[in-house]
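My structure is below; once you've seen it, I'll send some questions.
The other protein chains are all here in position, but one chain of the complex has been omitted.
Chain lettering (A, B and C) follows the sequence in which the chains are written, and residue indices restart at 1 in each chain.
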Amino acid sequence: MAPEIAKTGHVAFQTPDLEETTWFFKDIMGLQETERTDDTVYLRGLRDWTHHTMSLTEGAEGGVEHIAYRTQEPEHVEAFASRFESQGLDVEHLDPGEVRSIGEAILVDAPGGHPILFYYDVEKPEPPGEQRSKLKNRRYNPAVGNRVACRRIDHVHVLDPEGLPLADWFTDEVGMGLNERYQSEDGTFWGWWLAATALPHDIGIHKNDDGPSFHHISYHVDDLQDLWDAADICREYGIAPDGGPGHHAITNADYFYVIDPASDIRIELFAGPGYLNFEPDWEPVDWVKGEIGTELDHQWIGTQYSEQSIPYVDR
Amino acid sequence: MAPEIAKTGHVAFQTPDLEETTWFFKDIMGLQETERTDDTVYLRGLRDWTHHTMSLTEGAEGGVEHIAYRTQEPEHVEAFASRFESQGLDVEHLDPGEVRSIGEAILVDAPGGHPILFYYDVEKPEPPGEQRSKLKNRRYNPAVGNRVACRRIDHVHVLDPEGLPLADWFTDEVGMGLNERYQSEDGTFWGWWLAATALPHDIGIHKNDDGPSFHHISYHVDDLQDLWDAADICREYGIAPDGGPGHHAITNADYFYVIDPASDIRIELFAGPGYLNFEPDWEPVDWVKGEIGTELDHQWIGTQYSEQSIPYVDR
Amino acid sequence: MAPEIAKTGHVAFQTPDLEETTWFFKDIMGLQETERTDDTVYLRGLRDWTHHTMSLTEGAEGGVEHIAYRTQEPEHVEAFASRFESQGLDVEHLDPGEVRSIGEAILVDAPGGHPILFYYDVEKPEPPGEQRSKLKNRRYNPAVGNRVACRRIDHVHVLDPEGLPLADWFTDEVGMGLNERYQSEDGTFWGWWLAATALPHDIGIHKNDDGPSFHHISYHVDDLQDLWDAADICREYGIAPDGGPGHHAITNADYFYVIDPASDIRIELFAGPGYLNFEPDWEPVDWVKGEIGTELDHQWIGTQYSEQSIPYVDR
Partner (left out) sequence: MAPEIAKTGHVAFQTPDLEETTWFFKDIMGLQETERTDDTVYLRGLRDWTHHTMSLTEGAEGGVEHIAYRTQEPEHVEAFASRFESQGLDVEHLDPGEVRSIGEAILVDAPGGHPILFYYDVEKPEPPGEQRSKLKNRRYNPAVGNRVACRRIDHVHVLDPEGLPLADWFTDEVGMGLNERYQSEDGTFWGWWLAATALPHDIGIHKNDDGPSFHHISYHVDDLQDLWDAADICREYGIAPDGGPGHHAITNADYFYVIDPASDIRIELFAGPGYLNFEPDWEPVDWVKGEIGTELDHQWIGTQYSEQSIPYVDR
């Protein structure tokens, strides 16, 4: 049986200013800190179950060490390793704990050079003391949340000079489904939205001339008002939105983009209806540039994000 | 490979007053009509993709003909049939179209006598004309929605004198996961919440002395305000809430219950955070009566629903 | 005792296409029709008490016949007339019914030539039949509202080549308070927000080189989601937003601007916190261009509206 992915696990970031970046994601975006070592802070949303969904490590510049996915079964980690090695890909085997809280893992460069981590075992610590909700089916007492209060990791978005080989790799080798794609007027595809789960996407891919890079990590918040409050609070600290609040045509979700000034890490807050795709015979939604007829093309309401991205970096 | 369910498909209801019940679900709850025959009206939510998620057929009393699930693969319908027949269950084979819009299907009595339909092929008609959204990833122009505007079928809830055998059947034979369960102070389980998808549950089961029966169908709406508007509008028509608006401890979702006066069919509007369960090693959340410490026990905010239910009926 | 204004009453519009403009304000914006004559349609929001807050009359072009204010006392109409006549202004006396549903009234040209109607007596018809809410303190059964469902008239905004004389007239002669104003970097004032009520403003005035004209009428909706739904629904009909959804720095309210394509009448949907001003010693908030530090200057979140306006026209 083919190995499969269960969900997006985390993104391991570097930042040149750990203190400022931690302030941004904790105090402004409302992520919760679960652990802090000499050089790394571990964060998660109020409804994330695992140890962290974002790590921030002191580094020379803002960048991404890897994007991590949790597999459906423990043995899928090794099955993915075999598959990738048989295809001639370089597979690095990591011992338990090499990535904090994560068991045995493999790190592979996806087509174009995107560093992807696969793992199954992961720690799921409870919040300490009064931070723990009395409700067993959620993590945190909502009193710990600020007005933004990111709830759970939603998806990532990357840029790639080719795009198609990376999208094909995620469907053919990793087993994701293709939910939506976008083509230029000349028929060239330049965007793909793929999912292993019922979400509109677990990873988005855009073609971009500048080499493989990371565009944003997205966290889900409860509703439109949370996006609004996030934009409002960012304004108070002189942090301009990078796009929105608005509503995507593709994915049909409400969004707000903002970039941490200290690290250039972009976060997208994601909310609103979107859709959950439970149909086993979903046909990819094909969008053609210009057909939506809005000035922002594939946007429906609100302003577009910028093309700024951050590189992949070695730990 | 074991057959699997992809999603809840529809519930086929009977009502003694087709006109009144159709008014309630269309004009008040905001479901959309996709087809009407001599004796049956077919309805769906604004974001349901398939032909219908609720059918209403003229009958002697309010009741349920069957609960239908869509399988993950076409061949799973036959695989389920083989499995159930080998266990000595009565399996009725239905030709395409015997259930309107549905292909080949099987109807089986689950333990306790709950009539469950399995199918894969299904029609997915577009809304007509201006009702069609310009956005390809959603069905309806939001202008067709009233203030309530049910979005998509979410789950069903049934009552059963035993409970456990039915819950075990859904996990062991149908392949659902057990997300949450509830036990009395003496350790007897009396509630199970099971899912084939990432939803908090696709089916809920309660122990009840009155024999197997159907408690409610649930539709998802966008937010708390929609629950509020539904309660408000029902009041205007003299229709009292059956429970809520409130917030469940179990499933961690916002809800509103109301019963169609003409048919006794109960609908639960479901909204709010709830949770999406993407964890492959989810451990069932065990609730024990009294531990939450609210006067309504397993409720967190708001009032409880009643025990009224409707029977299963033959077509 | 000085005559005073109680509230904004209505705006009398002309449109070159009565059918299309009525469709826009009724079917899209969710205003309710209370009466229709040969050439005029009378509309109001779901929580407006009086006969209408907007009238649409067939005319050569989109324009405004007058802006109407209700006085605090019946005798204030005549008191305003005396005051204005003693200042040499042209005051037209209208008999009851000359403006449908309105009693005795006076029409005066405010500085710059803005036609302002003052009246006290007005009809307050109940909605017919099932449209009537069972709650005596609101007009309409919420079931009559669409997803946008404008609730009540909020304010108007006009453009004027001078601005200051008009603003002074509204404070000194009409008795409004000055809540906020905006000045260019050279200290020239170009915007005033004035209120007779506790609202952030009942009338806004902008300096503009093109002569006195009408910028927008604003209706209040319940929350941010209504603004979003309005933008979404307009998109479905190919009607682009004129600005927002966004959040004003001035007035501190959420907004969405859209222009009726048939008449060029701009409506602003107004929602969110804003503020209610109950302080009897309110000092005008002075904004200076550039000080907010946002790219849109006096906007806080979202995009700016356009400068397009419609003229004043004779009936």
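Following the convention adopted for this analysis, a residue touches a chain if its C-beta (ideal position, glycine included) is under 8 Å from a C-beta of that chain, and two chains touch if they have at least 3 such contacts.
No experiment lies behind these values; they were computed from the predicted model shown.
Participant: Please work out which displayed chains the absent chain touches and list them by label.
Facilitator: Per the contact definition above, the missing chain touches A, B, C.
Participant: Just name the one of C:Arg138, C:His206 or C:Lys289 that touches the chain not displayed here.
Facilitator: Missing-chain contact among the listed residues: C:Arg138.
Participant: Among A:Asn146, A:Thr171 or A:Gln308, which residue is in contact with the omitted chain in the full complex?
Facilitator: Touching the chain that is not displayed is residue A:Asn146.
Participant: With the missing chain put back, which residues of chain B would touch it? List them for me.
Facilitator: Listed in rising order, the touching residues are 223-225, 228, 231-232, 235, 238, 240-241, 245, 247, 254, 272, 293-295, 300-303.
Participant: Using the document's contact rule, name the residues of chain A that touch the chain not shown here.
Facilitator: Counting only chain A, the missing chain is touched by 27-28, 133-134, 141-143, 145-147, 149, 222-223, 225, 229, 232-233, 235-237.
Participant: What does the interface between chain C and the hidden chain look like in terms of residue numbers?
Facilitator: On the chain C side, contact with the omitted chain comes from 1, 6-7, 47, 49-50, 70-73, 120, 134-138, 151-152, 179-180, 197-200, 222-223, 249-252, 272-273, 275-276, 278-280, 285-287, 292-293, 300.
The definition used in the following text is that only the chains that are shown with their structure count from here on.
Participant: Looking only at which chains touch which, which shape fits best: line, ring, star, complete or other?
Facilitator: complete
Participant: Quick one: point me to the chain whose Cα centre is farthest from that of chain B.
Facilitator: Result for the farthest chain: C.
Participant: From the mean C-alpha coordinate of chain B to that of chain C, what's the distance rounded to whole Å?
Facilitator: 46
Participant: Measure off the straight-line distance from the CA centroid of chain A to the CA centroid of chain C, and report it in whole Å.
Facilitator: Distance between chain centres, rounded to whole Å: 44 Å.
Participant: Which positions in chain A are in touch with at least two other chains?
Facilitator: Within chain A, the residues that touch at least two other chains are 223, 272, 293, 300.
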